[in-house]
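One structure is given below, encoded as C-alpha cells.
Only a single protein chain was left out; the remaining protein chains are all shown in position.
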Amino acid sequence: MTLLEVEDLNVSFATPRGTLQAVQGVSFELEQGKTLGIVGESGSGKTVLSRAIMGLLSRHSATQTGSVRYNGVEILNAPNKQLRTLWGTQIAMVFQDPMTSLNPVLRVGHQISESLKIHLKLGKAEAKETALSLLMQVGIPSPVERYDAYPGQLSGGMRQRVVIAIALACAPRLLMADEPTTGLDVTVQAQILDLLSSLQRDRQMAMVLVTHDLGVVATRTDEIIVMYAGNVVERAPTRDLFKRMAMPYTEALLRSTPRIANPSHTRLISIEGRPPDLLNPPAGCPFAPRCPYVQEKCQREKPPLVEANPGHSYACWFPLDTAAVPQGAASS
Amino acid sequence: MSNVAPALAVAATPPVVEDNVVKKKLGLFFWICVGWIALIVVLAIIANLLPLPNPTFQNYNAPQNAGPAWGHILGTDDLNRDIFSRLIYGSRVSLIIGFLGGAIGMILGGVPAMFSAYRRGRVDTFLNTTSYVLLAFPAIVAVIGIVSFWTPRNIWKITLIIGIFGAPLIFRVIRASTLSYATRDFVTAAKALGASDTRILFKEIFPNLVPTIVSFGLIAVATIIVLEGSLAFLGLSVQPPTPSWGNMLYEGSQLLQGSSGQTNPWLVYFPAAAMFSLLFCLNMVADKLRSYFDVTEVKL
Partner (left out) sequence: MGKYIAKRVVLLIIIIFFVSVAAFFMVHLLPGNPAVTILGPNATPQNEAILNHTLGLDKPLYEQYFIWISHVFRGNLGQSFTTHNTTVSVIKNAFPIDIELIVISQLMALAVAFPMAIVASRRPNRLFDQISNSATFGLLALPPFVITPVFVLIFAVTWHVFPGPSSYSSLTSNLGSNLHDMILPSIVLALGSIVVYFRLLRNDLISTLQEDFITMARSKGLSDRRIMWRHALRPSSVSVLASMGVTIAGLIAGTFVVESQLQLPGLGYQLIYYIGQLDYTVVQGIVLVVAVAIVIINFCFDFLFTIVDPRIARE
C-alpha cells in the first residue's frame, strides 16, 4: 500500500544573491512498512527534501512545486491547518540534534505527554502512563525518574531516545528521521538505529532515513536514493545499489566511508572538490567537476534520470559498468 | 545614566530579521533624518547671522504669550520673547551638552575601555568592577545633587558633570565590543607579526569598533540630551534667561501649574515638537547605522 508519493518535487529559495535551487525534480514512492534511505553530502538538499515533504518549510521563503501525496491526498503547499491533522498522528519527524530539538525549559515527560493529551485526548494520568511506557520502549532506564528531568540533564543518546518517543507517541504511520544519529557517539549510533528499526517493524511504520553515511543505510533500508546538489542521481533497492553501483558519485561515497576493518593508518579517502554552487548551477552533470570518469559530454549536458534496470535508476551518461577508464581517456 | 534604559536597551538588542531579501541600503528616511539633524546644527551655529529677535531679554514691544503671528512665527512666551528665535538659540544648549558631553564620556570611558579590554589582567578586573559599582549608583541622582549645589550653573559645568557620569556606562559598552574583537584571529596574527599593542589597537581593532562607536555614540548623545532636558524641567539646568529647549518646556510647564490660569500652549508644543524631532532623528540614524553595519543580522 503506497503511503507516500513524491512527484517532481522542486524547492527553491529566494536569496539576496539569486534563487537557490535546493531540490530539483525529486520523485519516489514509499510503501507502508518499508524504509527509504536518502543519502547525500551536506548541501545535497536531503534535509530540505525531508522538511518539504513534511510541509515544515516556511511558505514565505520556500517555493515548492510538484506533488507530495500522503495516502493519496495532496499535502504539498497545503495550509497549516490541514497539515496539523497529519503532524504527530500520521507523520512524525525525528530531528538531528536532540539538544536543540527539545525545549530546554520543559520537562521531558511533559514534552511527550503533550501530544498524547492534545491528539489522543488522554487524561493526565493516562497520558503519563503512556509516556512512561514509551520511555521504556525506547530503552530509557528508570523512566519514572527520567520523566521529570529536563533535557539538559540527559545524555545525548538518551535525549535522542526521548525525541523518538515524542515522535512515536501517537503512533504515526510514517516516520521521517533526519540524520537521527549524526550528533551522537559512534557506539550510541548503532543502538539508536537498531531501536528505530525494531520500532518500525513492530509498528509497521514506513520510514524515511536521511543521512550522509552510506554505512547507516546499508543494512536498514529497502530502497536508497542518492542525492547530489539537489538532484536524485541514483535510486535502487538497497541490495542492487551495493551490488551494482551505477553512478560514480555513489561509488565515491562508498569509498570515502572509513571502515573499522581497514588496517590502521589507512588513508582517508575524500571526494576531491566541492559541491556546486546551488545559486548558479553550471550546465551539465552537477558532479562533473569532481567525477573521476568525467567526459566532455558530462560537462555539456545534464544527464536525465533513467531507469535502466527495473527499480534501478540513475542519472549518468557513463554509468559505472559501461564507463571507460577514469579521466584522461578518449571521449566517446 | 539611569535614564539610559529605554534607548540603550534598544541599542543593545538589534532586531532579528527573518526576511529573505534583505535590503542593505540606508534608505531615504535615513538621509532625511540626517538632514534634519544637520539643519538644526547649522542653524544653531549661524544663529547670530540670522534676522532673529532677541531671545534672551524681555521685549516690551512684543505681545505676551501670543500665538503664531506675522512678526513671531511661532508666538511669544511669558516674557514676550520670540519662541522661534529661542528655539534656534536654545538648540545650542542641547547640542553642546549632547555632543560635547558625549565626547567627554567617550574619551573618559571609551579609551580606557579599549586598553583595558585588550590588555586584560588585573587592571581590567579592577576597572570593570569599578564601573560596575559606579553604575550601581543612579547617575541622575548624583547629577541632580552635584548640579544643584555647584552654583552658579553654566553650560560647561553641566556638560562636564554629565560627561563624567556617562563614562562608566560607555566604558562597559566599548569594553564589551573591544573584547569581542580582541580575541579574534586577525589580532593574534598581527601580534605574531610583531605589531605593538598600540598599533594593534588603533589599526586593527579600532576600525572594527567604529560602527559601534558611531551608532552607540548617537544614542548616548540622545540620552544625554534627554538627561539635560529632564534637569531643565526640574529647574536645574542652565539658568534663565539663557534659552534652551528644556528651559522652555520648564517655563511652559510652570505656566500650567500657575494659578493665573494663563497658559501658553505654544511654549509647550513647539519646544516639545523640536525636541521630539531631534531625538527621533538621532535614534533613527543610530539604529539604521547599526543595522547597516551589523553583518550578523542577515538570516536565510
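Read from first to last, the chains carry the letters A and B; within each, the first residue is number 1.
Convention: a contact is a pair of C-beta atoms (placed from the backbone, for glycine too) under 8 Å apart; a residue touches a chain by one contact, two chains touch by 3 or more.
Just so we're clear, the structure is a prediction, and the values are computed from it rather than from any experiment.
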Residue touching the undisplayed chain, where the options are A:Asn80, A:Thr266 or A:Asn280: A:Asn80
Which residue of B:Ala176, B:Val210 or B:Leu256 touches the chain not shown here: B:Leu256
Interface with the unshown chain - residue positions in subunit B: 2-7, 9-10, 13-19, 133, 136-138, 140-142, 144-146, 148-151, 222, 226-227, 229-230, 232-236, 246, 249, 252-253, 256-257, 263, 265, 268-269, 272, 275-280, 283-284, 287, 299
Absent-chain interface as seen on subunit A, which is shown: 54, 56, 80, 84-89, 92-93, 95, 97, 100-106, 114-115, 118-119, 152, 163, 166-167
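Following the convention adopted for this analysis, only the chains that are shown with their structure count from here on.
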Averaged-CA centre spacing for the pair subunit B and subunit A, given as whole angstrom: 55
